[in-house]
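All protein chains but one are shown at their positions in the complex.
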Amino acid sequence: MTRAGDHRGDLRVAAARRGDHVTAEVLREYVEGHLPAAALAGVEGHVDGCPECREELARLSPPARYERLWSTIDEILDEPRRGPAERALIWCGVSPETARLVAATPALRRSWTIAAGLVLFTAALVARLSPLDSPSLLLLAISPMLPVLGVAVSFGRRFDPTYEITLVAPVHGLRLALLRTAAVLGVAAGLAAAASLVLPRSGPATLAWLLPMLALTLVTLAMTARVDPVVAAAVTGVGWLALLLATTHFAGGRSLLLTTAGQAVVSVVAVAAAVGLALARRRFDQQPTAVLTP
Amino acid sequence: MSHPAETTPGQLVAVDGLTLRYRRHTALAGVSFTAGEGVTGLLGPNGAGKTSLLRILATAMPPDSGTVRILDTDPLTTAGRLATRRRMGYLPQQPGFFPNFTAYEFIDYVAILKEITDRRQRRDETLRVLAAVGLSDDRGKRIKALSGGMRQRVALAAAIVGDPRVLILDEPTVGLDPEQRLRFRELIADLGEGRVVLLSTHQTEDVSALCHRVIVLDRGVVRFDGPPARLTALAENRVWHSAERSPQAVAAWRTGVGTVRNIGVPPAAADLVPATLEDGYLLLLDPSAATEVAA
Partner (left out) sequence: MSAMANDEGYVMADRREPPSDAHLVRGIAERDRQACAELYRRYAPWLAARLGHRCPDGMVIDDVIQDVFVSIWSRPPRDDVDDVAGWLWRIGHRRLVDLQRGAGLRARLQRRLFGQRLPHEPSAEDSTLDTLGCGEPAQALSRLPVDQRTALRVTAVDGLTMEEAARLLGVPVGTVKTRVQRARRRLREELA
């Protein structure tokens, strides 16, 4: 009933639109993009709503292209999701594998970072607003403890769900421990540096926490070779508190630790801890039996 | 007294005179055995020392004394430990995961731990082990969204990353429902080909279904070492049914059909029934039973 010849594809398209399916011939032209404009709307309109024609269209399409595309998509979908910290590490040149080992550290979870940040800023604000002559004292007291706490929650059976398989993996125990500790230290130092910006300028004293932070962290890490990380952190914390009380005159706002001599002593402690760590490196590859519960 | 463990041909794992003590408790009191290819079961009640033994074999901790030899290497030395770890897979008793990781991400992480640094190689290996445990379609799911049986399969996949020759599985079927346990056993049976699989369990059905060799450990001592059929044979003609508990039975319990199953020295006109592995195991472990210990 159609006028023959006038509109190309009229017949076919009319058939398509009246509920019959599109022929394979037309579908192939559609797939190849050769379908004339007049026929396009009708065919498209039909196929839009017809699963059978879509199946036929899929059958008529070159499989190689779609298989290749799917394997690309598959890879993208599988690709491990990376958080901002991990991506930042990779951008800095760290290998993706190392970044992954670091990023999986339990302590880098937002909770520790947020808690550490809050503590530091509160301390800095308090220090700024308080009548203390040396406001950086509070920061000095608190910030070295933060990575120690971070180390405590990065290792061991209690906080690392993958503890056992990590222990027996070929990856060297101390290397993994150092990577995680470096990450924790980096974050803590960054936060403390930001907090120290809040303090009024008092010269190099604002960064006096840096060396103690390093020393305390290394001491804690060295201790984890023999004792439970939480115990190590507790001992270090108490030790630091005792040291502060012994060397600091809070009322006067002075501390031996703020002097060059004090900082030098702290560096020596840091070096000693590093040496101790190197000597005890084998202990990071095995669980000491005394600590294990049967 | 203990001589260094030697691996004779076919025996890829050898242990001699292992002892381990925790404070006042003796976990292992001189354990010796050898194991070859196939699935070897470590059977024993809780507290028998199975986990401690497997931890030592997995190089997670050193023994107090004794020698170990795995694939011609001494894992108690530093170099040997590294070499052994590269050829071994371990499924611990309560495997842990990062719950927010997908199954794929977790296995990828384990592959990094196992030193597969090449990205393409790591991807291929991750896909391979996930397919081997039947988790290909679910690899994009977060581990916290997986059922217990699927999580156990993720843990098994992690253990077989790198295609290790030695597999140490600590109570892998605990907590699984019967159907999941069945499928898990199929996986383990497949893995036993060409590998040494040391599997600990306190369920005798796992052993009778899987193991060509069983070692019974009780309070740190090896009580039996041999094929499961021989353990079953210990209870041959020593199991009978009765209406009520028999006073001379070493162990007795009411079965599902109402009769009582007794193990021990049967009375004269007892209704004897065929023995199962469990019967042999119970008889062996009973302190009063005068069973010969098969060394």
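Order of writing sets the labels: A and B. Residues in every chain begin at 1.
Everything that follows uses one rule, which is that a residue touches a chain if its C-beta (ideal position, glycine included) is under 8 Å from a C-beta of that chain, and two chains touch if they have at least 3 such contacts.
These figures come from a predicted structure and were not determined experimentally.
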Among the displayed chains, the hidden one touches A, B
Sole touch to the unshown chain from A:47, A:219 or A:266: residue A:47
Answer key for B:21, B:87, B:123 or B:142 versus the chain not shown reads B:142
Filtering A:69, A:88, A:194 or A:275 for touch with the omitted chain leaves A:69
Listed in rising order, the chain B residues that touch the chain left out are 102, 131-134, 136-142, 145, 147, 149-150, 180, 183, 187, 190
Touch rule applied to chain A and the missing chain gives residues 1-2, 7, 10, 13-14, 17-18, 30-31, 33, 35, 37-38, 40-42, 44-45, 47-49, 51, 54-55, 57-58, 60-61, 65-66, 69-70, 72-74, 76-77
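The working rule: only the chains that are shown with their structure count from here on.
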Chain A and chain B have mean C-alpha positions lying a whole-number Å distance apart equal to 36
Per the touch rule above, chain A residues touching chain B in the complex are 75, 77-78, 80-81, 95-97, 100-101, 104, 160-171, 282, 285-290, 292-294
Chain B residues touching chain A in their complex are 20, 22-23, 25, 27, 47, 51-52, 55, 58-62, 64, 78, 81-82, 85-86, 88, 90, 92, 95-99, 104-105, 108-110, 112-115, 117, 119, 123, 126, 139-140, 158-159
